[in-house]
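I have a structure here, written as structure tokens, and I will follow up with some questions on it.
Excluded from the complex is one protein chain; the other protein chains are retained at their positions.
A, B and C label the chains in the order they appear, each numbered from 1.
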Amino acid sequence: MAKTAKIDVKEQNLLTALRGFFKALLEDGDMEALLVPQHLPMKNVVMPTLVTDPEKSNTADPLAPVFPMNAAKMVSRLTRRPVGGRIAVVLRPCEIKAFIELVKLKQGSMDEVILVSMDCYGTYGNVDYTRFAGDDGADASLRFYENVVSGKGTAWEDIDISPACKACEHPVSESADLQIGMLGVDTKDHLLLKAMTGAGEDLLEKLGLPEGEEPEGRKKAIEDLVSDRVAYRDKMFEETSEATSDLNKLTAYLGNCVNCYNCRVACPVCYCKECVFVTDVFDHEPSQYLKWAKRKGLIKMPTDTVFYHMTRLAHMSTACIGCGQCSNACPNDIPVMEIFRTIASYTQRAFDYEAGRSLEEEPPLSVFKESEYSEVTGGKD
Amino acid sequence: MKYIYYPGCSLEGTALEYDASTRAAMGALGAELTELNDWTCCGASAADAISYLLSMVLAARNLALAEGMDMDADIMIPCSACYLNLRKVEDHVQQDGTLMGKINEALEEEGLAYNGGVKVRHLLDVMVNDIDPEAIAPLVKKNLAGLGVAVYYGCQALRPYATYDDHEQPRSLEPLIKALGADVHPWEMGAKCCGAALMTTKKDVAMELTGALLKAAQGADCIVTVCPMCEMNLEAFQEPVSKARGEDLGIPVLYLPQLIGLALGLSKKELKLNLNLALADSFKQRLSI
Amino acid sequence: MKKKIGSTLVVGSGISGIRSALDMAEQGYQVTLIDKEPHLGGVLTQLDYQFPTDHCGMCKMLPLVERDSSSQYCLRKGLFHENIDIMLSTELVAMEGEPGKFQVTLRQKSSIVDQERCIGCGECARVCPVEAPDPFNGGLTDRKAIYLPVPHNIPNAYVVDLDACTHCGECEKICPTHAIDFGKEERKKFRILVVDDELIVRDSLKEWLLDEGFDVDMAESGTEALEKMSKEHFHLKLLDIKMPGMDGVEVLKRAKEIRPDLPVVMMTAYATVETAVEAMKIGAHDYLMKPFDPDNLIPLIVNLYHDIQSAGVKEMEVGSVILAGGFDSYDPSTGKDTYGYGLFPNVVTSLQFERMVSGTGPNQGKILRPSDGKEVKKIAWFQCVGSRDQQADADFCSSACCMFAIKEALLAKEKSEGQIDTTIFYMDMRTFGKDFQRYRDRAEKESGVHFERSRVHSVETTGKDDGTLRVAYADTTGTKHEEDFDLVVLAAGQRPPTGAEEVAETCGVVLNPWGFCQVEGFSLSRTSSEGVLVGGSFSGLRDISESVIQASSASLEASRLIHSKGGGLAEEVSPETGFRDVSREMPQVLAVLCKCGGTLSESADFDEISSWLEAQGSVTGVHAIDSLCTHEGWDELKETLQGNSANRILIASCMPYVYARKLRELGRSAELNPELMEVVDIRTLAFPGRDTEKEAVHQEVRAVLSMGIGKLKGMDPLPVATSRIVQKALVVGGGIAGMTAGLAIADHGFEVTLVEKAAELGGNARTLHRTIEGHSPQELLEESISKVEKHPLIRTHTGAKIIYSQGHVGNFSTSIEKEDGQGETLDHGVTVLATGGIEAKTESYSYGESEAILTQHDLEEKLAEGGVEPANLKTVAMIQCVDSREEPRNYCSRICCQSALKNALFFKKQNPETDIYIFYRDMMSYGFMETYYSEARKAGVIFVPYDVGQKPEVSVEDGRPRLSALDPILGREWLLEPDLLVLSTGVVPDAGREVAEQFGVEVNQDGFYQEAESKWRPVDFIKEGVFMCGLAHSPRSIAESVAMAEAAAQRALRILNSDRLASGSVVAEVRHSLCALCERCVAFCPYEARHHDEDEEMIVVNELMCQGCGSCAAVCPNSASVLRGYRDQQVFEVIDAALENVV
Partner (left out) sequence: MTRKQTDLGIPVGESDLLESVQEKVRACMQCGTCSGSCANAFAMDLTPRHLWRLAQLGETEEIFNSKTFYLCSACYYCTLRCPRGLKLTETMGALKRLAADQGIKKHKQSSNFYDAFIKTVERYGRVREIEFINRYFFSLKDPFLPLGFTSLGLKLMRKGKISLQLPILVPIKDDKGKVKYFEGRFDKLFRKVEELEARS
């Protein structure tokens, strides 16, 4: 049975309570640093910050319905080699999943991090969020939360949370060391703090917070939210499969692609130092373009756009955790997340694998035997 | 072709027609048979059940007699049990170095000696290998076209001493039957035991085996055999077997030389067809006998 | 590279022949590999699937180091190795000289078809009017008299079956490349002398022979014949035996004096056959039987003519001879054929069944009834057909059939998706090999193969003439059953190979009573004739892994002999070929087109193709040659290359595989790296008669040409990497296996360190006092220990242990702690692990509760000490498979049945009055061991089978064991109070797991060492440079351990033999700047050729171990891992070229 505590909210607002908790992590929790999203003073955006001074966490806002980037990449940078102290990182469930994938790919390490997760109600796209937040980001975050809790939903004016979030069946992380729970919790009174691992329990001990317990309604609340999202997700799979069911449709689907590679840069699990698409491999001879054009009379420029997405799917679909940063980053509004998650649902199911679920699960390609999938391999090794 | 002919007791009794037809058919095929002088019983299955040496001596006595005839001819035997017993002497003498001495010590009483110098052949062997079906075909006067013949070898013509055919899947009779223009009835029973040896002592057991054979022969026009015990067994017990099984299992049974004789145009008298017990009238009409 | 002076002849090219040949060749010897068949591969060419993987895997025998000296494609298709000369349709006909220096004479039959010219188009077979059963498909299908011996060979040339051929000449006429030559023109020059006193014989022979185009002369007497012979030249003499005056035999004797090489064929009537046979012994070539019928005689003489005229005779000197003639299968239609084989079409042999499931088989792998092509629903396998049957002259077990049957039953299940019902009828299921028992259990429990312990007596039809077979049998309880099957598969047993006696006589080796090669003492490869070794099934049928082991043991002995005769030390430095450095030049491709002797002209226009080629960017020259496969053509190419500035060569001809060896030669003469040459096949595309428009043909030809150009352009060969080798070996374990391996290596001149943990050398053999064959392990032990101790190159550490080992092939470093506690670090290039096994301990059957309850090992010791007095024993009981062949120790220990038989026979011999009972599950008296089982039965030992679910029960009362067990035949209980109860507890590995960890190698679930591949690489670990042998691999007899130790030494020697080893030209490399160190490639590499060097922070490739498979390149997402010669750009270009012409 996991240990639970509570973060008192009474009399204060949610953000203040959370900020107090973060400060305590640094002060009482023996953390060397804290990675947490904060409103930056110069512009009203929320970015991950690495905080060592407890006083400098006062604009932290993990409630803001936005994540301009998947912070797993930042955690990877912090942990690729020993950093020399423990860091608490406050992440969304999808960020935790991405980080788990990166650790499996030897791009990071769990050794010196404490993963702190927040229940996630979804996020707006980067541009939408700026509009939504207006001048006071913190206030906007509370407004967003209020709307959700009150049943008004996540939509605001013509804005709504991103399709990736609508299709996300993991609003609560099961892999964090510490889970901050809001779903089904009386957040006017307190937030739930649940230690999911031994390291989490140790930390909880040190913080000396009042004991709490998981409210009865939490499970149901999570289930209800997940079931809505699964329904959305399955519809999305169906529509996307249909929209990309042959090569012509697929070409049309990806027709806007300009090879900016933003999606790849935004993708938390695309871990290559340098993508094959920017190496000499695709450095075609000028005469080659002409040859191709001659063969068909016309070719679309730039070339290799469909090929690019297919390659990325081949390399990464088994590791896709569905955060939607690819779509978020696309300048031409290609539904990249939709196709990625749709394909990933097939590839991951084929290997009975779920990206980001657990460190124990080896990535499919490391355990794949040539005798498997005899319909493809002939069944022999 | 000359042979020393050993008929054996059955051919003097229950198988008179086998004796007659053998002599007639072989004659018609140009083989010369000289009956073994003063032949005696081979010992049948009885001698072996009483005394091993006796079984050897009784059979060897006949071989010694044949050697005495000094004819440079093989001894030819139509009866499968006699064939087995005489052939066994040949075989055992080769395997057991002391046996010849013992046999001769006993035969001395009769003033005879056996030297292992005569070859024992079954009538079937002679028909197939010396006379050759191909040589019979041109001699056929009455074509037996359409006659379905169940060929029945029985055990002891084949086992353990058939050097001329397969022990398990015998085929040697087939070219003979075909040479006569008749058809071979497809069945699996040609080499199976008919139970004759048990008919007197374990009748119920024998009836089972006989019944199975007769049943499998249904569809054929007749059974042709080369063993007097089998022939007798198959024809004599058709009634009780039919009764026990509740179905009519009657079928004519002929000896091989009888069928050959018929085809060669020999008379039914020469072949003593009147002695067969199960020749139905329809069968006789068909072959106009 | 170091080349040993010395050569070996390997007779027989089945797996064991190939293994021996490769062993010797890899070590640097020159090998001549011959086979009497027109194809390579022996029986393996017919078998597509091997237990336990249920596929082939033969290619895994190909060299892993120095691999570029050998072909690297499917070994069932073909093989070439720089050091191996392959001669097919060839027999060894004479051998003289002494070990180390034999003169051998080889005779190669003509195949009528010029193998170099034949392009395998099949026109000849299309027009051939003769159909003959195809032995490749076990006679289930027909082929023509001119045929492909194996459908998948490379190169695949036709051959003529002269026995079936009617010499009609149709094929000769139609052959587009004029590869077929029946020599009719040549016949005019072939002079035949007919010697007969009868005019009519002379005249008719003359007339017939003249009609056939021969030149004929006659002589009416021996005297005349001899006179003619001394004056004129003849090629063949037909000689009558019975002539007045000088008879034929006398003439023959004198003729042999005048013209010893003139082939003489005797003519004889029936009465003088024996004389003719005598004449053969004096040197007659053959004999013909009178009276003559021209229809039979003429083909005979024509065949003789081909035999004499076109057979190539080759004489050569070799240091040793390895006999690997394999085995023949028992023909179930011979003898008493109770199963109707040959009579019922649905009764087939296991080999025929294997063909039935093969994709190249009669129904492309569909299992259909031969009688009517209906789907098969029920199959029965009958074991021991022609084996374990004294009436078939076979008091032996054929060893491999049980596993073969299980494999086939599983194949039937797999092919039919479980729909086919399978039953195996057996007496003892002999699953005595490593992992066999679990395979059997899986077949039974998971796949539903039914096992019935019963020997079926005969097969019949149902009497309905529908092809269905009726099988009747009595089960163990005596109940009779009748069951119908669609197919009956007979496990036809082993017989010695045809010609075994002749080979044995030629080589002076002794055969065993069944006609197999007799092996000596504790060796499985030494024959009675020094210098002549035996490999594989010629000394008794073996499964693949045993054959491979024994073949390597034979090559080790062959090599040791050559070495001991002084043939092994000399070093021949192969001339370093300096290739032109073209790395800085722009690609300049010279395209060479072969016109295939004009055959292709009607379907393709070479001028048009040439001008298209000239227009291609990188092509700087185009050269057309009439026939590249002829010497003239090849010389023309060489000449063209002289002084040509082209730095890439594209050859457009046929059959690219054939060119590998030629290209290397061309590379040397043109000083151009052969990696920069590419052969593409345009002949298949442009061959006439494909019903394709010329333009379409051109399009396809252009596609393959541009693919070739694309590939060549991107080629950037680097100098081949070499690694330095520490030419020393470490052997861990000082038992028989370890000592044998150590001696074998040291005898080749390399330093060996032998580490044994016990205080004395000897291991298990110390406690063994006699083998079932009557050999003395103690003598072997003493001999081995004394040799080891005296050997100047062997250092022995007893009472020592391994502390730590690191490194990789060629460069290992291992620390040991010696008896005195001192540490020492050893550098070595190879490691042999021979850590042995021990008898398993048991608590079953009240062991330990009574002094009368012993293990087989205890008994052995007691007998040696005189602790047991056989004369006093009234009753002895033995229980087999104690704690074995069931989980968790679900394997057969292989030697316990032998021990039980040995001890039972010993007791019976000492005291025939002793009642001996052996309780067993399956008696594992495989191979010729069966004889001892028969002997034990005859001696009156009572064998009682028991089921694993109903084991004997043992209790102890007043210190005496009481045993009760069910006798399944009698259906009642045994109650015994034996004076001795002996338990066969089997073998467990001694130190396996621990040592394995230290050396970074794997063990299996039972703790035995895990070989790289159970069949094809039985003594290798996955980790290259580490080898295993002896009981640590799996339970085995002393002789089997010795063979395995020799095999391990052989594998080690091929590494130690050179001070440097070259990697292949196709190896992987890492572009570190791109590498994100995700280590996927490390996990994925099947050869453990990669590791993450944490200090350098990079992925490192061991080029010696890398086999260039490309798995790493495939798994790497951003091409940080690449394969030389297969770079992405290059591959893309080739793909583009291939797609270029897709409309």
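Everything below uses one rule, namely that a residue touches a chain if its C-beta (ideal position, glycine included) is under 8 Å from a C-beta of that chain, and two chains touch if they have at least 3 such contacts.
What you see is a predicted model; the values in this text were computed from it and never measured.
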Revision key, fill the gap. The chain left out of view makes contact with B, C
Check your understanding: Who touches the missing chain here, C:V273, C:M289 or C:M427?
Key -> C:M427
Review point. Of the listed residues B:V57, B:L86 or B:V118, which contacts the missing chain in the full complex?
Key: B:V57
Review point. Looking at the whole complex, which of C:F214, C:F327, C:F404 or C:Y473 touches the chain that is not displayed?
Key: C:Y473
Practice item. Over the whole complex, note the residues of chain C touching the chain we left out. Key: 336, 338, 384, 388-392, 427, 454-458, 472-476, 478, 480, 874-875, 915, 933-934, 937-940, 942-943, 945, 967, 969-970, 972-977
Exercise for review: Could you please point out the chain B residues that touch the chain left off the display?
Suggested key: 9, 12-16, 39-41, 43-54, 57-58, 61, 84, 102, 105-110, 155-156, 159-160, 167-168, 192-193, 195-198, 200-206, 208-209, 236-237, 274-275, 277
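Everything below uses one rule, namely that only the chains that are shown with their structure count from here on.
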Check your understanding: More C-beta contacts across B-C or across A-C?
Key -> A-C
Revision key, fill the gap. For the pair chain A and chain B, the C-alpha centroid-to-centroid distance in angstrom is 96
Exercise for review: Averaging only over C-alpha atoms, locate the centres of chain A and chain C and give their separation in whole Å.
Suggested key: 57
Practice item. Hunt down the residues of chain B that sit against at least two other chains at once, touch-wise. Key: none
**Study point:** chain A: positions in contact with at least two other chains
**Key:** none
**Study point:** Complex contacts: residues of chain C adjacent to chain B
**Key:** 336-338, 340, 343, 458, 460-461, 463, 465, 470
Check your understanding: For chain A, which residues are in contact with chain C within the complex?
Key -> 105-107, 271-276, 279-281, 283, 287-288, 291-292, 295, 315-316, 363, 365-366, 380-381
Check your understanding: Which residues, counting only chain B, touch chain C once they are in their complex?
Key -> 166-169, 186-188, 216
